[in-house]
Structure formats: C-alpha cells, structure tokens
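First, the structure itself, so that you have it in front of you.
As you look at this complex, bear in mind that one protein chain is not there, while each of the others sits in place.
Chain naming follows the written order as A and B, and within any one chain the residues start at number 1.
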Amino acid sequence: MAATDPAVEHLAGAASGSTVPATTAAPVFTPAGPRPGRYRRGTLRALLQHQPGLVGLAGLLAMAAVAMVGPHLVPYDPNAVHLEAKLAGPSAAHPLGTDYLGRDLLSRAVDGAHRSLGTAVVIVAAVLAVSVCLGALAGFAGGIVDAVIMRLVDVKLGLPSLVLSLALVGALGPRLSTLILALTVAQSPWYIRLVRAMVLRERARPYVLVARVHGASRLAVVWRHVLPAVAGQLAVLATLDLGSAMLAVAGLSFIGLGAQPPDAEWGAMLNDGRLTFAMQPLLMLVPGTCIFVTVLCANLLGDALRDILDPTWRGHH
Amino acid sequence: MTPFAHPSRPALSASGRSLRTPLAALHHVTVRFGRTIALNDVTLQVRPRERIALVGNSGCGKTTLLSVGSGYRRPTAGTVYRAPGLRMGLLLQDPVASLNPGWTLEQLVGEPLRDLSPRLSREARAAAVRHALLQVGLGSIALDRYPAELSVGQCQRVALARALVANPELLLADEPTSALDPSVAAGVLRLIDSVLTATGAALLVVSHDVLAVAPLVERMVVLHEGRIVEDGSPHELLARPIHPVTVRLVETARQLTISHTPTPAEFPICR
Partner (left out) sequence: MTAALVLQDLRVIYQGGVQALRGIDLVVGPGETVAVVGESGCGKSTLAAAVLRLLPPDATVSGRVLLAGADVYAGDEEAARRRRGRLAGLVIQDPMSSFNPVMRVGAHIVEARRLHDRSRPARALWPWVVGLLADLQISEAGRRARQYPHEWSGGMLQRAAIAAASANHPPLLLADEPTASLDASLAVDVMHGLRERQRREGAATVLITHQLGLAAQVADRVAVMYAGRIVELGGAAQVIGRPRHPYTRALIAALPSLGGGLPQPLEGELPSLAPPPPGCAFAPRCPLAIAACHAGPPPDLVDGVACPVVMAPAHPLTAELCP
C-alpha cells in the first residue's frame, strides 16, 4: 500500500483515481490558494516520516524517562557529600566526575532532569490551563466579561516579566514553586490573547453556522469544531514554548531564584560550576548540554507539529 | 409543459403539516447593523413545499433575510415565526469553506443526525449518510475521504447531502452556485430540483443571478435596499417586470445572456 497521504497526492497533482479535482496546481493568480487542512488520520504517520521531528520526539521521551525513572537508578545520592573526592575527573567510580562538594555529577545531572524538565512541563501546563479557561471565556462570552479579561491582560503585558518575577520571589521567597507561579503569570496573558483570537476565528467559520442551523447546540459546536481546532494550534505553540520555559527556569535558578541548594537543577548547577570551571569544566558542560539537548528536542518536535499542520508544507513532502 | 410548472401538491406537506400553516414567517422585520438598515419592515411567509427565490443586487438584504429566517440572526424589530420542530438544511456559497477540512465525509454528512436524531445507531447513521450521498450523485465515493481531495463541485454536493440527510422540511440556500463553473452549477441546480421534488421540502434560495434560479422556483421576491419591491412568479417577473429595480435586474440579466441556447437535439451526429 502506498505510504503517501492522499492529501499529499492531491496537492502534488498526481492522478488519484476518479476524483481528481478540477483545479490542478495553483497558478499565481488563484485567489483561493491552498486549502486549509488538518489531516488527523495522517498526523501520526506524517510525524513518523518527519525526520527532525522524530528525533525531537525520541529525545524528549528519553529525557522524560530519565526524569521519571532515573533518580531511582542513580549510583549515588545526588546530595551526598564526599569531600575527599571533590572536583575529581571522570573515573570508574564517578563516570562524570564530582563537584566541589564531592557530589557525583552523573547522579546530580539525572536528578536535575525532573526538576528542570518537570518544572517546565508544569509551567506550560499551568499556562495552558489558565489561558484556555480565560481565553475561551473571553471569546465566547464577549461583552463585559471579554472586556474585563482583556484589560487585565493589557495591564499584565505592561509589566516587565523579569521585574515581576523578581518581585514575586522577593515577596514569597525563592523556591521552585514561586518560580512556577512567576513564570505562569508572565506567560499567560500572551496565551489568553491567542486563545481568544483563535476562539473568535473558529466561531465565525461557515461550517459552525451551518451546524447551528442544522440543530446543533452552542456547546456541541464548541466541542466538535472550535476546541479541536484551537487544541491543534495550541499543541504546536506549547511544545515550542517548552524549550523557552526550560530556559527561563534554568536562567532564574542560575541567579538563585529557583531551586535552592542542595537540590539539583541544571540551571543552578551551571551556577555552581562557574567558579570551578577552569579546574573541572564538566561541572558546567554537563548541565549545559542537558539543557541544550532538551530544548533542541522540544523545538524540533514543535517545528514538526507546525509543519504537519500546515497544508502547504505537506504539498511538497 | 411550461418551464415553471410545479408538481401537483398533495394535501399535506412532507411531515404531515397542513399546507396552510407556514413553515417560517417574517412579520415586519427590520434589521439594523449600526446605522445601516439591512432589512426594512419585511413581511414574508414560506409555506410547505413552496419554492421561493430572493433576488436583487449585492447589499439588497437578501442574505440578511435568509439569516433571519434561519434563526442565525435576531431582528432589531419585528417577529420571526418558525413552525415548532422545523428541520432546516443550509447550503452556503463557498463549498470548501462550509466543510470542516479535518473531518471525513462520513462525519461531515452525518453531523446533523447527531443533533436531530441522537438515538440513531452508528450503523443507521452511516446508512443514512450513504443514502444522502447517493441522492446527490456521490454514491460510490469512499466515506473516509477529506474535503481537500474533492473538487469544488463535489464539495457542494457533499454540503447538499449534509443539508438533506436529516430530511429537512425547508432548504435554505445562499448563492449555492455562484462559486461554481456554469456546467457544474447546472448539475447542482438539477440536483436541488430533483431532491426537492422527491422529498417535498420547501426552498428559500438567495441568488444574484435571476436567470439561473428562475426555473427552480415558483415564486420570486425582488429586494432592494432592504425592502421587498416585487413578488410574483418568475415567468411574470421576467416577461413583464413592473418595479424599476426589477426592470433593471431583468435587463442586466438579458445583457449578459447568450440569446441562442442550442438544445441537445441540435447536436449534430451526422451532417
């Protein structure tokens, strides 16, 4: 059986049986342009054929596995201090060496995974939850509700995120949970606006109007047409934002506002390794590489999802 | 047989309603958008099995009338009546935009049944979908195709099948053939005609092309700047238009028509 998606065949102009469309490849003047398409049947298949995306997916899954299972499999307690072996290079006992307190770097790197990646995931999930609720509310309710929500969003967007984060941390104390709150508040307004715009656009689709006249309730239309469309687009954005959330967590922890010692977290580990970089570069290189690889995988996956949902791309592949 | 004859009507409509009770009625309806008046004190009734065309130039209010009649838009003044339990079907101008591109044909055509006949089993629904597609000439098409794989004309047929699948008593159509090539449009018009004759549903069709829609209906309502200016049989309106707007409409249509239409009988087989 041919592996190509029938939609791809159509866009490439190949003969596909008796239902070849009357318009062949779109010349420059066609006002209609490529038709929108979300080919769910082919999404998973398309993802598996998208090589960079596959790499990204595999990488993220691997990191997630490490984050969840790794801490139980590490050779040492990540916080255990072995001052007699401090700043040691890679050896049989410590495959990646130790830090300035003699803690095993491999164990700490693995332990840090669930803090760095997990925190980012929690932040993205929280942002999605808040923005879907408020954005959808604004988009559907309209009127006063919409106006109030959007003015709150405008206010928040007027405040610089870093300053706000610092203020929150100062008020509530530097902890990972404070970080989550600060970054969620920082990112939500942008997403609320986006969700609202998507809801407004999907509500205005002709097929929504047709469904209503054919007897569908407002709720039915939202469930069948609006939410799936919004969810698809949000999935792309959220995946791409996973990377920047991770970087934000790492960055704020780097300056001491997130995970507190002795907890292992890649950003904080970067900070710890600064002073002893000349003596033991691995202390920065290892967490740095972990951050870099994870963010790269998230971006590859997000790009792949965006490509897959874009019909013009699918036409050429 | 004149082109505008309609099939003889039985005493009851398709769903058993008395033919004297209107399916839908607008009573002194006015619709305002800000300062613009789209409909101005319009009164109109649609009876069972009746076929009405709303014609006029762009901006005359015909689409607004349709949206008020379908319940999509509420009037600024006046009342709209719809028979209790009235089932309607809607056909829009842009066939591609009116189909959710991420849904299969089965999901698209079967959607109205999920709301109007929720107790139907999945198999029964699939059978109804098959039957509706057969009625529109797409009987052999695979149900798991997506709209992007179909031509524009086929998309409009799918939209028509969706509009008819739940056996509506009233079909509303907003410029159903304006976006189609003339030869494809002719097919869709014939389809609408045959299906309406078979099911006995009423028709309210909006069109800026008077000639295209004239053979399909028995009553034509001309709108201009939100008001009804003339109302009569297509035959009367085309042959003896009274209101200046109607006169202009017919004259314009005449200018863009080809005067001689060769019928199939003239097709030469042997010279």
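Keep this in mind: contacts are C-beta pairs under 8 Å (C-beta built on N, C-alpha and C of every residue); 3 or more make two chains touch, one makes a residue touch a chain.
A quick note: this is a predicted structure, and the numbers were derived from the prediction, not measured.
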{"item": "Touching residues (missing chain, whole complex) on chain B", "value": "3, 57-58, 151-152, 181-187, 189-190, 193, 208-212, 214-216, 238, 248-249, 252-264, 267-271"}
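Convention: only the chains that are shown with their structure count from here on.
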{"item": "Inter-centroid spacing, chain B versus chain A (mean Cα positions, whole Å)", "value": "47"}
{"item": "Residues of chain B defined as touching chain A within the complex", "value": "70-72, 87-90, 92, 94, 96-102, 104, 111-112, 114-116, 141, 144-154, 159, 162-163, 166, 172, 181, 184"}
{"item": "Residues of chain A defined as touching chain B within the complex", "value": "6-7, 10-11, 16, 19-23, 32, 35-41, 205-207, 209-217, 220, 224-225, 228-229, 311"}
